[in-house]
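Reviewing the structure listed below.
Here the complex is missing a single protein chain, while all its other protein chains stay put.
The letters A and B name the chains in turn, as written, and every chain counts its residues from 1.
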Amino acid sequence: MEVVKNAVRMENITKRFGTKVVANNAVNLELHEGEILSLLGENGSGKTTLMNMLSGIYHPDEGQIYIHDKPVVIASPKDAFDNGIGMIHQHFKLVDVFTATENIVLGLPGKLDLKKSAQKIREICEKYGFDIDPDQKIYNMSVSQKQTVEIVKVLYRGADILILDEPTAVLTPQETDKLFQIMRNMQKDGKSLIIITHKLHEVLEVSDRVAILRKGEYVGDVATKDADQQSLTDMMVGRRVSLNINRPNPVDPKPRLVIEHLTAYDELGVKRLDDVSFTANSGEVLGIAGVAGSGQRELLEAVAGLYPVKEGKILFYDPDYDGTDKLPKNLVGMDPMAIRKAGVAMSFVPEDRLGMGLVGTMGMTGNMLLRSWRKTKGLFVSRKEPEAMAKRIWEELEVVTPSTNFPVRRMSGGNVQKVLVGREIAQEPAVLMTAYAVRGLDINTSYTIYNLLTEQKLKGRAVIYVGEDLDVLLELCDRIVVLCGGQVSGVVDARTTDKREVGRLMTLHKGGAENE
Amino acid sequence: MNKKEPLLYISKRESITWQKSWMIRGIAILLALVFCGIITMLLTGLNPIEVFSTIFYGAFGTMRKSWVTAQKLAILLGISLAITPAFKMRFWNIGAEGQVLIGCLACAACMITLGGKVPSALLVLISLAASLAAGALWGFLPAIFKAHWETNETLFTLMMNYIAMQLAAYFIIVWEVPKGSGNIGIINQNSQAGWLPVLGGQQYLLTILLIAVLTGFMYVYLTYSKHGYEISVVGESHRTASYAGIKVGRVIVRTMVLSGAICGLVGFLLVSGNDHTLTTTLVDGRGFTAVMVSWLAKFNPIGMIFTSLLLVVLERGATEISSVFSLNHSFADILTGIILFFIIGSDFFTNYQVHFRKAKKEVE
Partner (left out) sequence: MFDFVSFIPRAVMQGTPLLFGSTGEILTEKSGNLNLGIPGIMYVGAISGVIGSFFYEQSMAGQPLNGFWAIAIPMACSLLGSLLMGLLYCFLTVTLRANQNVTGLALTTFGVGFGNFFGGSLIKLAHSDVPSVALPATSAFFSKHLPFADNLGWFGKIFLSYGFLAYLAIIIALIASYILNHTRAGLHLRSVGESPATADAAGINVTRHKYLATCIGSMIAGLGGLYYVMDYACGIWSNNAFGDRGWLAIALVIFTIWRPNISILASILFGGLYILYLYIPTGTQMEVKELYKMLPYVITLLVLIVVSLRKKREDQPPASLGLSYFREDR
């Protein structure tokens, strides 16, 4: 067996944020030359932080980094480039009005010769199988094309160590396949690659070796050929995951919200929802699963009256509807105020908590007002009731804040979410929609949220839960609607299905839909 | 978070008590005054105490001076109040200059064309309505384009200023008395038709009282009314506003119409109540100064009383100094500028903390 050379060796790397949070604790990691390494771990396990120390965004508090067995100090993104390290971040750093070429050469020294650069970019594209036009403007590009620009940018600078941070989160399965092919081409060319991910099937498909992080600590590594989904899961989560979310049976489920043939386009004319139909029943939690950007946001916003609907119906059945004399209300074409005025009690916990659900500079009381400011008569707002509601939520959900006037922006993420969910539940909605309700929250707060949602279900409300963690979806929900590319690719019973089935549906394209 | 920590590093403040933030501003104003005093000393040879006593004398030295100061305070405060709702909404309206001037023009137009034809009291009301409408129109135009097409409001309102100014210039020549003088002169000097009534023998009293009422109104409007709440939410995030069922476009247009109308009201007060004439420089840059008054007071109407007082007293005092020493009266603008720079700069220390390496000391 030949001697393995290390492209990267990280030794005893520790990184703290503030005094409390230890993002990485004495981590040792090796990347062999010419291999594809998967860095696996759950959300918040410290993968991205670790890699940011290679790309010069953070600096380790302790430990040493070796590149090709030479000790180095990486103090800035520039140092990283000089060491041949290039990282493709989840959030693209591109200038929209520039062409691909202009973005790729940005920050490099020397005389500007866009023609020559474009030629070099074409050569790189040809070599590895990328498909972009160097003269195309970024704002005309799809997400996957933008990602390609980021990768080419790194290669253009001569990087031989590439780090990809969750590159597939925004890609369709076809695009993912293409990316993996390109990664293999790069590997053949002698590059060393790290792919950060928490998707097991991708790990198994593309990498040679897997390194696993758990809660900021290095768990170990394993050659991919010796691993399977089960063993990786066990390493990733430590023990077999049983979330033990309490899931009572649905209470007298009846159609509450019926979506029929819903189709919607974004402002650029791209189809975001394609003939979506499903029913949300009262007294049950309906999960919505899908790769990020499959139409979840658009769907919820369309129902809430915040996204323009091209075709289809959103039918709301009143809780006291007896099925005979009254017709359901069609919510299409109504804005949030019209929906409320029509007597439809709908609550919505949006994904963007501070940018949409709450006013960051206001305190809890001011944010309670967001729901009730119109209710009082006259020209003035009444703060009395909102104040009482704020106090109630403060107590019941144990929100940590000095006062009900403390700006919510300064609260921690978990507390912000408690305020938002608390307010939405206090509206006593007939339909409660939540988007990524536990994203970024710690385990305890997550369980608080699960329990709140289950409580709502027991009260006979229709709960819609858009989630990304399949384990949670499978244990919390009664039924799951799976979206793929803006279409419903399947509706499954959460009690009888399994991850594999849902995963399959998440990537099941029926064709026809333009998913970019 | 950086590796080789630089000597200084800066972080956003988590929170700051209002006492502390006003202390920082107080220090800034004090430093600015000292700085202004030194400059004045160098130019005039006065000692510092004389400098400030002259400034004070210029502002409050005689009854007459005090009234003028109060009137100037009222006008500046009025314009500042007018633009504040828009600024709270993060609508960068720098067109107050034009909105006030178009109000002046509308008022003068009514007084000139209808003077003697309708009773004076009715004429005052007609002029008032015309001024409000004209100001509102000048606020409406940028708002409707902003609401529907995201047209940059800073640049739009800026252009509207000069359109108003040229319109005023046009009509001044149309109405000039005598022909060729380029001046309108005092409108209805003999009949005093359309002149705002004089209260208690003090010409400016009514204006001052009206602005005082307006201050109270604006405070209540912004703090307790539904409209005020809507404005705050829209200023924070358009998406949150839509989510809460607030029609963003409508709030933008409504607020700018209100803002423009109040500017029109100030224009009306200027022409009907104070100057009884129309010139293109009647507003005298106060539309721009008002932006700073409002911003310095953090959009708080009560705070604006003090910030506008500071600027007006300084301006009156500096004018006094320059006339005593036969210097150019633009001296006031220089002092105003200096004070503003200090306060603007001091804001940094209320928003950010400066840390020294190792010794984690706070620097104010």
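What we mean here is this: a residue touches a chain if its C-beta (ideal position, glycine included) is under 8 Å from a C-beta of that chain, and two chains touch if they have at least 3 such contacts.
As the structure is a computational prediction, the values presented were derived from the model and not from experiment.
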Of B:A121, B:I186, B:I302 or B:I344, the residue that touches the missing chain is B:I344
So which bits of chain A touch the chain we can't see?
76-78, 81, 93-98, 102, 105-112, 137, 139
Touching the missing chain, which residues of chain B?
1, 10-12, 43, 92, 94, 145, 149-152, 154-156, 158-163, 165-167, 169-171, 173-174, 285, 288-289, 291-292, 295, 322, 325-334, 336-338, 340-341, 344-345, 347-348, 351-352
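The rule is short, and it goes like this: only the chains that are shown with their structure count from here on.
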Take the average of all CA coordinates in chain A, do the same for chain B, and state the distance between these two points in whole angstrom.
46
Residue numbers on chain B that touch chain A, as the complex places them
1-4, 14-15, 224-230, 232-233, 236-237, 239-240, 242-247
Mind pulling up the chain A residues that touch chain B in the complex?
58-59, 73, 75, 304, 306, 335-337, 340, 348, 350, 352, 355-362, 366, 369-371, 373-374, 379-381, 410
